[in-house]
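One protein chain is absent from this view; the other protein chains keep their places.
Here is chain A:
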Amino acid sequence: MNGIDVLLWGVLPYLMVVVLVGGTIWRYRYDKFGWTTRSSELYESRLLRIGSPLFHFGLLVVIVGHVIGLVIPKSWTDAAGLSQEAYHVQALLLGAIAGFCTLVGVGILVYRRRTTGPVFRATTRNDKLMYVVLVAAIVAGLATTLLGAAGGEEHNYRLTVSPWFRSLFVLQPDVAAMSGSGLAFQLHTLIGMVLFTIWPFTRLVHAFTAPVHYLFRPYIVYRSRRPGAARPTRPGWDRTR
């Protein structure tokens, strides 16, 4: 454990969180109007209809996989009777399939963005930077998954990356655990931290306003003209299903 390790795995994660949280709050206050998906479906929908769901649904599975792998300690799955091999196989299968879908999806989307004139015209420099980091994170992540298939103790992230990840939340970063993991994991983690650092300043913010509340609100929304006035407690008519 040297100074660079402490910087990378003990200091950088907290800087990332500060920028992510602070940046998101700042963006929400400063730039609500710019907070949008900036959809380009109006220009082109044939490729989007394949690439976008592939990417987004793949990514949702990938996120679930990350949560399982990073949050649930190995001792828990061991206690549940899930052997290391069995866990490994299911994680590899799920991770590889989801990661592959995500990569293919983003590949289609980047191809579409580059080759469809109107979509490319609507691409900002900010977008291009975001795409580089995003694709790098996905590629590095998929590489770690496939490397994990080769086996080996240094590829068992549940003994290295996961304890470090959890230790961050109790403000006792386990730098030694992370510095003991493989280079691929370290690279993927670093790129991931870069991605979360630039997140609030890119179009990725739309993920933070995923409209889950749509499932629970009444169909018709009323608002008063008066900015300060409370909304009527009862909508004009019963909820339509």
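Before moving on, here are some points about what is shown:
In this section, a residue touches a chain if its C-beta (ideal position, glycine included) is under 8 Å from a C-beta of that chain, and two chains touch if they have at least 3 such contacts; residues count from 1.
The criterion applied here is as follows: contacts and distances are computed from a predicted model.
Its UniProt record calls the unshown chain "Nitrate reductase subunit beta", which is the correct pick from "Sugar ABC transporter", "Nitrate reductase subunit beta", "SiaC family regulatory phosphoprotein domain-containing protein" or "XdhC family protein". Residue in contact with the omitted chain (choice from A:20, A:72, A:122 or A:136): A:122.
In the full complex, chain A touches the hidden chain at residues 27, 30-45, 48-49, 52-53, 55-57, 117-118, 121-122, 124, 126-127, 201-203, 206, 209, 211-215, 217, 219-227, 232, 236-238, 240-241.
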